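Can you keep this structure in mind? I'll have questions shortly.
A protein chain is absent from this complex, but the other protein chains hold their places.
Labels run A and B following the written order; every chain starts at residue 1.
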Amino acid sequence: MTIAVEHYLLVGAVLFVAGVVCMAIKRNAIGVLMGVELVLNAANINFVAFARYNPLFVLEGQVMALFTIVLAAAEAAIALAIVLNFYNNHLTVDVDAAEDLKG
Amino acid sequence: MHDLIADPGLLYVTATVLPLVSFVLLFVGGRRWGRWGAYLACAAIIGSFVLSVVGFGIYVQTAPHHEHSQTAAASQGAGHAHAGAHSPATETTRGIQPPWSGSIYWAVVHYLGESEPAAALRLGYYVDGLTVAMFLMITLVASSIHIYSLGYMAEEQEEWVEDHQAHVRRRGRFTRFFMYLSLFCFSMLNLVLADNLFQIFISWELVGICSYLLIGYYYERRSAANAANKAFITNRVGDAGFIVGLLILWTYVGDFNVQHVFDTVRSPAVDSHGEPMPQGRQFVRVTAEVDSDGHRYYRADDQGDQVLLFRGHVHAPEKVQDTWHYEADMPTMPYWLLVVAGIGLFLGCVGKSAQFPLHVWLPDAMEGPTPVSALIHAATMVAAGVYLVGRVFPVFVPDVLLLIAYTGGLTLFVAATIAIVQTDIKRVLAYSTVSQLGYMMLALGVGGWVAGLFHLLTHAFFKALLFLCSGSVIYGCHHEQDMLRMGGLYARMKITAWTMLVGVLAIAGTPLFSGWYSKDAILVQALSFVSLNPRHFLLFLLPLLTAGITAFYMFRLWLLTFAGEPRDRHVFEHAHESPWVMTGPLVLLAFFSVVVAWGPNPFDVQGSWLEHFLHQGQPATLDHEKGYELAVVASQAATRERGGNYLARDSWLYPLFEKAALGPHDLAGALGLLVAAIGTLLALGVYYWRVLDAEEARRQFARVHAFLMEKWYFDALYSVAVVRPAGVVARACRWFDLYVIDGIVDNAARATVRLSQWDGRFDLGIVDGLVNLTADIVYAVGRSLRAVQTGLLRNYILFLAVAAVGLFALLSYLMALAG
Partner (left out) sequence: MSAEALFFWLLAVTTMGCAIAVVVTQNIVRAAVWLLFTLGGVAGLFFLLGADFVGATQIMVYVGGTLVLIVFGVMLTAQSPFVTMRAGAGEWGLTLVVGGVLVGLLAGVLFLSPWTGPQSDSAAPQSRSVALGSDPARSQTVRDLGLVLLGIREVHPNGSIPVPIRDADNNPQSVPRREIGYLLPFELASVHLVVVLVAAAYLARARRRTGSPSS
């Protein structure tokens, strides 16, 4: 069995859905953050897979993946800072406690 | 400065504008300036006076042959005057000063695309001898009265003033008073300065409004407010006539400039080619005729229905048989319209100068402060009518002049008789003013142009003096005006008494006082006229008789006020002399009341220098009349010849003169003096020596007394003839307004309300319903959607996922549909 691009994309899809479900189900703010990381990794897998299987995207896909990693790191730093602030104000990291925008 | 000497008329323009500046400053500055505002007004009018004196000096200096012509005319005697009167050289020998004049465009109407104005109103000045004299008189009297007012109106300086007659407390109106005075001075000077009838008319209305404002100065008093209205409305009647006159002249002459009007309605002395005109300086009445060749022409005809107008190119007429034929292409105007124009102009003067039938407002005008009565209702404004008659004299045809003379005659007699029985000190003076104005009008009407204006000038001084004296008395007696409560005041106010005596002597025509010269001139004019027109003997009889009446009521006034025993202890004990700021002007005016008419030899009644001066300004047309106007010429000549014995031989009076071996001048003067002396003695007899009892006389002539007390029932007559019908008309109009117009309006309003109600229902039910429905729907949707906004982060992520799934599903379904 030859490994085709679809297989990588399948891994990406599973990671993506795992990330989404993680974000939707975790009440711990850091758990939500982990879900975000999963989603970003899913996207990265897709980029690199396309880079591998399409000669036009060989460099671009990898460059894009690099940028995504960098941005993910930045996002994690900011998100953790926000979580810390949230914790300072509410003494918890339960995202269900943040319902000030309830309609 | 150079310009001022080159054109001294600008001096007069400056003198006119000064009070206007003062008015504007006071109007802007208002009561903030307090006393200083009054000083400003005084400074302005005194400045005008100084400028007038300077202008007068220049005028006398630059009249080259003044002295020469006078002496020449006097020495050449009567014979020369006849010859000279009709020669064109008369003007030059008389040394008439060319007037200073100039003007600027004010309102101009052009035809489309033409540079020449189709019609233009101009502002201009015209300074001749009359203007110079009037300026001196007005500014001097006004200056005195301004200063006098500083004292008389002093209590207005208080922040709050108690009005004892209206029983109100009100703010002091010191600066406002002087503001009105300044506006009045400007208007009056502008009236005298103006070179055209329209400018005169503007000033005319301005002095009218000043008079209105000042009569109604104490407007809290009902009587004052009514008097102001009465004066204003009565004047409107006269001004309506004035406007009619103006319109007629504008229609036929096309210009308001006084000199142009004269030049157009009267024939020039020479035509456009230098040929002498046979009827130079006269109205030329003509009849349109066609000769046997079908040639059209105008035949000169004393009864003609047309008057020739001399515009543009003029040809001398052609002599055919005994008469003159003028060219047919000359413009004309109907004679009757010229008469109407003259009557109209005169009607304006009747209103302003309080002549019979419109004299009723002047006595009521005494409701104003006394300085105002002196300035406006005695010395200057009411003289404006006389001035205007003098100014536009050449426009009046003989018929109008006769009307003027009779109006003056009636007025002077009626007013004098009413003055006999008045007890209010100011009202006596008011009626005396009306009477004296009548004298002036009469003099003008009988052709005594110089005499009338001469009397105007002298009268201004002594009447202002008399009023200011009465003001001083009223001030000293704490606003007591009833002479019956005075008496014996000589002991309390000597200066006022003496100066007032000077005024009384002057108005009574006592020799050496200024009134003597002018009244003598008027009587001479009247007598000369009557001697030529015996039918109009009343025109001499009335002024002669009235001279006596005048002396009687004036001495009655003085004696009741100052002589005898005090009739009211309270008034007497509180009476006091006025401050120097009031007595100073009295002395000044008393001085001028004596000397203003003096000539080189004061004992020569015909030698008045002022009369000579005025004589220079006399319209040239007066020398060239004929027919009826011959009388005017004759009397004129008599005056000019200073005693030349001029009496028509066919007159029925002639034997009388012959017997008395007197000229008309001496006769008139002697008769006048005699009558005045009788009047004086009568007054002394009744009120001083008490040989006659006034009470008894009143009982004996109860009906006459009542008739006079009711002022000849003029007010009652107007009440019945004018006021009541006006009231009826007004009530009818009110009824019409109330039931017809208001009914229409009310019903329209009701219909509108009904319509509005329906409209309101439509708005509330349908329009608002739609709007509310929309809002309700939006609100309900919002409410239902609100549940989705849980505020929980995790829910939102779930929604995102669901939405993504949904979108996928939708897209694939659509793609499946599309194949």
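Quick note on the criterion: a contact is a pair of C-beta atoms (placed from the backbone, for glycine too) under 8 Å apart; a residue touches a chain by one contact, two chains touch by 3 or more.
Just so it is clear, the model here is predicted, and its values are computed rather than measured.
Annotation for chain B: contacts to the undisplayed chain at residues 794, 798, 801-802, 804-805, 808-809.
In the full complex, the hidden chain is touched by chain A at residues 1-11, 13-22, 24-31, 33-35, 37-38, 41, 44-45, 48-49, 51-56, 58-59, 62-63, 65-67, 69-74, 76-78, 80-85, 87-88, 91-94, 96.
To be clear about the criterion, only the chains that are shown with their structure count from here on.
In whole angstrom, the spacing between the mean C-alpha positions of chain A and chain B is 105. Contact residues on chain A toward chain B in their complex (touch as defined above): 20, 23-27, 32, 95-96, 98-103. Of all the residues in chain B, the ones that touch chain A in their complex are 785-794, 797-798, 800-801.
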